[in-house]
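Report on the following structure.
A single protein chain has been omitted from the complex, and every remaining protein chain is retained in its original position.
Up next, subunit A:
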């Protein structure tokens, strides 16, 4: 199971970084979404991987439990990244409509001619 979790975090991160480096609005949004999936799985793994264990202490003593804190962290991270993606989509749409281009890079403006009046 470790190899599956580790490689999925790695592949999601690699895909996310690649898409962000495309520097166009839509791939970048997808890339950031992939990155946030990767980090969510990663946060889960930070509380040690466990199967079939509840995240609460059992009152019957012997039953082991899995760490509940990473689950709370992941929940917070999911909510925040979901909201942020929505904001990013709106700002990206606004920038596309204003500038008529979905490039994220801003090319250097040519203001050399205006220096000498």
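The working rule: a residue touches a chain if its C-beta (ideal position, glycine included) is under 8 Å from a C-beta of that chain, and two chains touch if they have at least 3 such contacts; residues count from 1.
As a convention for this text, contacts and distances are computed from a predicted model.
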Options "Multisubunit potassium/proton antiporter, PhaD subunit", "ATPase", "ABC transporter permease" or "Spore germination protein KA": UniProt name of the undisplayed chain: "Multisubunit potassium/proton antiporter, PhaD subunit"
Which one touches the absent chain: A:5, A:30 or A:95? A:95
What residues on subunit A make contact with the chain left out of this view? 16, 20, 25, 28, 32, 35-36, 38-39, 42-43, 45-48, 69-70, 73, 76-77, 80-81, 83-84, 87-88, 91-92, 94-95, 98-99, 104, 106, 111, 114-115, 117
